[in-house]
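Following this message is one structure expressed as structure tokens.
One protein chain omitted, others in place.
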Amino acid sequence: MTAASVTTRASASRRWFRLPRPRIAGSSGVLPSLLGIPVVLWQAVFFAAPLIFLVVVTFWQVKSFRLEPAFVVDNWTRILFSATFQRALVHTFLVAGTTTVLAVAIAFPAAYTIAFRLGARARDLAVAFLVVPVFSSYMLRIYAWQIVLSPEGITNALLGGIGIGPLPLLGGAFSLQVGLLTLTLPIAVLILVFAMAGIDRTLIEAAENLGCRRARVIAHVIIPSLRPAIALTATTSFLLAFGDYISPLFMTGSKPPTLSILIVDTVKSGSQWPRASVIGVSMLVMLALVLSLGQYLSRGRTGRKEAAR
Amino acid sequence: MKTPFIALDQLDKRYADHHAVKSVDLDIEAGEFIALMGPSGCGKSTTLRLIAGLDEPTGGEIRIGGDSMRGVPAFQRNTPMVWQSLALFPFLTVAENVAFPLRMQKVGTAERRRRALEWLDRLGLAGMAERNVAQLSGGQRQRVAIARALVTEPSVLLLDEPLSALDAHLRVRMQTELSRLHRELGITFVYVTHAQSEAFALADRIVIMSEGSIQQVGRPQDVYRAPANAFVAEFMGMNNLVRGEVRGERDGLLDIAGALGEFRVPSATPRPEGSSGDFVIAADRIALAADGEGLAGTVLGLEFVGSTQTVFVEIEGGAEFRVQKQQHEIEALDLVPGRKVRLSWNPQHAWLLPQPAQAH
Partner (left out) sequence: MNRSLATRLSRLAQYGFLGLLFAFIATPMLVIVVFSFDANRFPTIPWGGFSLEWHRAILDDPMIRDAFLNSIKVGFGTAVLSTALGFAAAYIDFRYRFRLKLPFVLLVAVPPAVPATILGMAMLAFLSRIGLFGRLETVMACHVAIATSFSMAIIRLRLNDLSRDLEPAAWNLGASPAAALVHVVLPFCKPALIASFFLSAAVSFDEFLIAWFVGGVHETLPVRILNLLQGQVNPKINAIGAVVLVVSIALVLIAQRFTGVRAGRRPSPDPGE
């Protein structure tokens, strides 16, 4: 009964947005063009064109420090077969993968507590608190972790007080993950909180009334209905960690380099624009693949069958 | 011949997935109160939106005051509408809502405020001008919506199920109010509703629609007593439809035989033997008796409708009849579920449905 009413409500609201927009008699295309053209132009010049140009540049050449139009695949072969690139690629994948797993594993229980254990007011406060770091001062927060974790920093000063250390906290995989989780956790928790708040509580209560223990409710009711949200959390975390420049730079001193670090270094050293572009384009291709994998996984088994039909 | 104020000429509206309005012809006289009725999805609201220009017809034409509305955008038609959702602007005060159409006509600030207040006064909303619409009761919001639609003094008012959100008590009061406004203003009201009581209380003529087509147009009593077809008969509710076939004619009445037995029904025009003899008999025209002549049936249950009760009777042979009776008659016959009864009526009260069109 509950499940049925949930689906009708969902489909009703979906139908709402598919309703043919009322076309009024005699309306012309002037207004939409007036609104749309500036947007399209702006995004074309400052977003799409640069990215397309990036792909074009991968086939160009640098002669005596000047970028010249050409059509060579040399940049591609040099970068894709270079050991530096391949090492950085594997390293970046491992780092971003680790961040993704950690972010989802930490964010899920936290989001669960916020969505189902906090009162309405506390929940709003928690959401407000989490939104702030998504849009503010990431670089500064990484710098703050440097202060906290550095050999003479706060943590080691505290540990020294009780006779431990100094521990080499900064400059390794640990500090890198601290940095990347600083970047990813707030948004990961937010996505999951919003998704969980969207689950009909009566569904959960119904399951509990049917004698489901809390753990089973989570496994059989909450996780399946959160599948798309979990996939979104994972792909978002991966995307952020994969492309990040600041954490590798400040938390590990760029050693070993990630792909982002490699891009900036390649541009800086000898204006190797085409090669930096190759790295950039390869990263975008890989991100696109990861995103489509996430899409595929989020649909679940039934969704995939439907899509196949 | 008088030219109608609003003329729908072969009006047609197709959407990608359904045919909402099918070749509708309708003339609406100036000053008339006309109600479009029908079940949901019958095309009545779409017709109204087409008149207002909120949707573009895919065929046919609309003329208002003799002018074709083809290519005239909604905002140049001056066909204000009272919406089912009211569609009041939540970010404007009551007075600003009412003054909105005048603002769009570039009427000066002082003048539009004066006229808005005048209309608020006229609808009993004096003193509410500065309120937020969210602070008003349902009935008050309804009046604001009506004032807003009338402030430009249009020659037609469109109403799309305006009273459906109100409770029964308020609904009756608003009906009286609308009736009064129509009388005072003398303009054309086109009123969409699915509620028979509203249409009967208000309209000069009603238009019954089904699946995008007009089934019947006429005065409410005429449509009720003389439905044009089985759909209208059933839509009007208090009619019992009896299916049968013409067997012959004698003494000016047709002999009709069907699954329920043999009946005699008057007919204005002769009808050949073997043709359709479907007829209706209104629920308030049926007499009930404990025994004697007539259809034999069993009382299924009773339902209050105002001061009368509707008795549901299962006829031997399967049909279900509705009979309307006063409370004292029910008591006299001791009608309780399970009681055997006989149904009879004066043959002159039966209404033979016109023969279905041979088209299609």
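Chains: A and B, in written order; residue numbering restarts at 1 for each.
Convention: a residue touches a chain if its C-beta (ideal position, glycine included) is under 8 Å from a C-beta of that chain, and two chains touch if they have at least 3 such contacts.
All values derive from a computational prediction rather than experimental measurement.
A.B. asks: Would you mind listing the shown chains in contact with the chain that isn't displayed?
C.D. replies: Answer for the hidden chain's contacts among shown chains: A, B.
A.B. asks: Just to verify: which one of A:70, A:147, A:164 or A:289 makes contact with the chain not shown?
C.D. replies: Checking each option in A:70, A:147, A:164 or A:289, the one touching the absent chain turns out to be A:147.
A.B. asks: Quick one: say which of A:44, A:90 or A:289 touches the chain that got left out.
C.D. replies: Only one listed residue reaches the unshown chain, and that is A:44.
A.B. asks: Mind listing the chain A residues that contact the chain we can't see here?
C.D. replies: Considering the whole complex, chain A reaches the absent chain at 16-17, 19-22, 24, 27, 31-32, 35-36, 38-40, 42-51, 53-54, 57, 67, 106, 109-110, 112-115, 117, 120, 123-124, 126-145, 147-148, 152-154, 157-158, 181-182, 185-186, 189, 193-194, 197-198, 239, 242-245, 250, 260, 263-264, 267, 273, 276-277, 280, 283-284, 287.
A.B. asks: Spell out, residue by residue, where the missing chain touches chain B.
C.D. replies: 52-54, 73-76, 78-81, 83-92, 100-101, 103-105, 132-134, 141, 148-149, 152
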